[in-house]
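For this view, one protein chain was removed and the others were kept in their places.
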Amino acid sequence: MALCATCLVDQFFPEVGVATVTLLRRLNVDVTFPEEQTCCGQIAFNGGYRTEAADVARHFMDVFESERHVVLPSGSCAAMIKVYYQELFRDDPEDLERAQALGEKTRELTDFIVNVLEVTDVGSPARGLVTYHDACHLLRELGISAEPRKLIEGVPGVELQEMPNSEVCCGFGGLFAVKYPHISIAILDEKLEAIRASGADTVVANDCGCLMHMRGAIERRGLGVRAVHIAELLAGE
Amino acid sequence: MPVDEHPNKAAFLQRVREALGRSEPLLHMPDHPTLKSALPRQEEKVRTVRARVEVSRARNIKRLAETATEASWYVHGPVAAEDAADVVAEIATGLRAKRVVRSSEDVFRRVNVDGALRRSGISATVLASGRSRDRSTLKALAFEADLGITGVTYAIAETGTCVVTPRKGVARLTSLAPPAYIALVEADQVLGSMDDYFALTRLAHQKSRGRVPTYVNFISGPSRTADIEQTLTIGVHGPGVVHMVLIA
Partner (left out) sequence: MAKVKSAAFKKASARAVRDEGIQHALTHVMDHFTEARAEAIATDYSDESWEAMRTRAAAIKAHTIGNLDYYLDLADRSVRRNGGHVHFADDAAAATQIVIDIAKRHGVKRAIKSKSMVSEEMGLNDALERAGIEPVETDLGEYIIQLAGETPFHIIAPAMHKTRGEVSDLFHDWLKSAPTSDIARLCSIARDALRKHFETAEMGITGANFVIAETGTVVIVTNEGNGRMTTSTPRVHVAIAGMEKLLPAIEDLPLFLRLLPRSATGQRTTSYTSFISGPRAASDEDGPEEFHLIFVDNGRLNLLKDEVLREALSCIRCGACLNHCPVYRKVGGHAYGWVYSGPIGAVVTGPMTGMKQAADLPYASTLCGACRDVCPVKIDLPKLLLHLRHRHAEGSPRDERTGTWMERLYMRRWHDAVKTRGALERSTRLGRLLQKPLVRRGKLRSLPLPLVSGWTKDRDFPALAPKPFRQIWKEGLGGDSDAG
């Protein structure tokens, strides 16, 4: 199985990548890391710069298309490959076909664990009261909401306490967060309030984009909540 | 007397066509199931609808009473035709209605509403033009009335709806202008769903070679608004109190 670390994890949150490897190895998965990988191209695609996005996406397909399984610790990047590559290569039959083939074998991490490995108890030693935030692309583009919850509930030392409106966006939205920081923060305020209302000490999500955004405000304001990637919780480090 | 075509029509349609990537009008009607159904097929469909409505009548009436209640109608009955007029008079008395207007559907021949109201000391005016009444006075009469009563063409169990079709003898304002309203619904007028109603409507349209009633109203409860602070308020421009009398 080939790991696509995603550029956020590779460059900003390597500990999430390490946790992903630890977790998958504990489940006896042979993890490889194709070192030519860079980025899926989502940031340019979302900005409207499809020429640049397509160029980077072709590189991504070159790197990964020979693999049997491609796993990413991100719903957003997985959605880019599985859903939005089809839009990106709409007018290019050859690349469209490649994109479809790659999309079919690409899985977000918790989707891979629950639906391919068919495991829900990953043997994590983690403890605590956690609440789960549904990252938008994971939930709405990939339809994944039960899988991460099953895995969290499968950790004996962890109790899952749902927050109100867990499926409502946190206000990140990639470019949106830098283009309209005032709106982004206003949306985040509601998410942080929901997290507080849950009473949990840790908020878990499957995307480093949401986490970076939530954590940025949690740390700036000195709120007593941890925002961690699900791989970290499940690895139990 | 067909009305003239608008001078901009041809150019307008041509631009639409070109935006769709065509330069010529379609030669045939586009393939669409609800448009394609020709008269024999529609007659067949309506036969099925009528048969279903027949066997489901009791269930539909029960459902209508539920959905209408949920839509804030006060539902009465089903009562026998000979008792229905008294029910109407009782409602009118309860509302302290003094000026009552009604329409003149067939149901008023079977249900002597005028008689029952008269016994309660209330006189009803038929809101229709005729020998003694000019059309121009109808509006003022409707706006002065405190209760309107009409029959229906159909009722729809799915949505708690009375279908009222204004025409000769049935003014648009009778069910609209007074602050209270009573609809008389006979058992054989009750349909199951909106699909039933529109299947019948389309057949009527096909059979009359394109003619449809000029005006039809679905009435599904009292006039309401939530435009101020999302607070539900009953009775803005239409009747705030609506009663449905089901006649067995």
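Every chain is named by a letter (A and B) in the order it is written, and numbering of its residues begins at 1.
One rule holds in what follows: a contact is a pair of C-beta atoms (placed from the backbone, for glycine too) under 8 Å apart; a residue touches a chain by one contact, two chains touch by 3 or more.
These numbers were taken from a predicted model, which means no experiment stands behind them.
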Original post:
In the complete assembly, which of A:125, A:181 or A:199 touches the absent chain?
Top reply: A:181
Original post:
Which of these touches the unseen chain: A:38, A:100 or A:115?
Top reply: A:38
Original post:
What residues on subunit A make contact with the chain left out of this view?
Top reply: 2, 5, 7, 9-15, 17-18, 21, 30-39, 43-52, 55-56, 59, 67, 84, 87, 136-137, 139-141, 167-169, 171-187, 212-213, 215-217, 219-220
Subject >> Sites on subunit B contacted by the missing partner chain, in the whole complex >> reply: 1-6, 8-9, 12-17, 19-20, 22, 25-26, 29-30, 32, 34-35, 37, 67, 70-71, 127-129, 135, 138-140, 143, 159-161, 166-173, 176, 193-195, 197-199, 201-202, 205, 210-231, 233, 235-239
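Definition applied: only the chains that are shown with their structure count from here on.
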Subject >> Separation of subunit A from subunit B, taking each centre as the mean of its C-alpha atoms, in whole Å >> reply: 54
